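One protein chain is absent from this view; the other protein chains keep their places.
Up next, subunit A:
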Amino acid sequence: MTTIIKRNNWAIWRDVIFALFVREIRTSFNDKLGLAWAVVSPLSFIFILSFLRGRMSGADTHTIPTFEFMMYGMLFIQLFLDTFMNSSNSIKKNKALFAFRQVQPISSVLATALFYLLVKIAVYIIILIIMYFIGMDFRVDDPLTILVCGGCLWIISFSLGLTVAIIQCYIPEVAKVQTILVRPLFFISAVFFSLLDIPKEYWHYLDWNPILHSIELTRHAAYSSYSAEGVSEFYLFTTTLVMLFFSMSIYHISWKQAISR
């Protein structure tokens, strides 16, 4: 007969997240291109845009190669957008699974967010490998800071995604509005420019945005000659913590009702 392991709550959590993770991979990439597409599609996008920009505006932007300047911007904004959009839809998408008492909404959000984090890490590593093989000069001066900035950005996207996912259960229209709301982020998060390109008196329109902070800090971490002015690690960390706390609180008080409607 089937033996059921008596698991503690953490073990249940781990098993469920793993199962959802595998399911996510299995079901979102079901055609012949399969999982490779998850990596190839952002990779080609980053390559094409970065290469064009590199051709247009010369080899260096603020002391770092234009290709890498763009690459970090694109990689990070994609990390944010993909994680945020997909995790905010994941509760609605996996609603049927909450019929199993072990599956809680946060597990499905976490599984989705983890998946996109891994994809972006894979894309980053592949880009570095390609750059190495075609003989492009590149430096990674402070890899730890890059990891921390990426991690913070991921936690921010996950927290926002979780919050919006809960709100979506109460107000389904949010899903439509949110696609419009995130569109400008592509243009105001220092993906194509640096804060240095903007006159100082206009910085306050842009520097509220933690994505911008994380992108600029990452460029500085990769090339210490790149000066990250007007951004601070402290601001990035505080925003991350506040958003995580805020989303956890919202989740904690409302998840049971959110899936019972």
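Criterion: a contact is a pair of C-beta atoms (placed from the backbone, for glycine too) under 8 Å apart; a residue touches a chain by one contact, two chains touch by 3 or more; residues count from 1.
As a working rule, contacts and distances are computed from a predicted model.
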item: Protein name, per the UniProt record, of whichever chain is missing from view ("NADH-quinone oxidoreductase subunit H", "Copper chaperone PCu(A)C", "ABC transporter ATP-binding protein" or "Iron uptake system component EfeO"); value: "ABC transporter ATP-binding protein"
item: Residue among A:F18, A:F45 or A:Y202 touching the omitted chain; value: A:F18
item: Of A:R26, A:R139, A:R183 or A:H252, the residue in touch with the unshown chain; value: A:R26
item: Touch criterion as defined above, residue of A:I4, A:M56, A:I134 or A:I180 at the omitted chain; value: A:I4
item: Hidden partner interface residues of subunit A, rising order; value: 1-7, 11-12, 15-16, 18-19, 22-23, 26-27, 30, 96-103, 256-257, 259-261
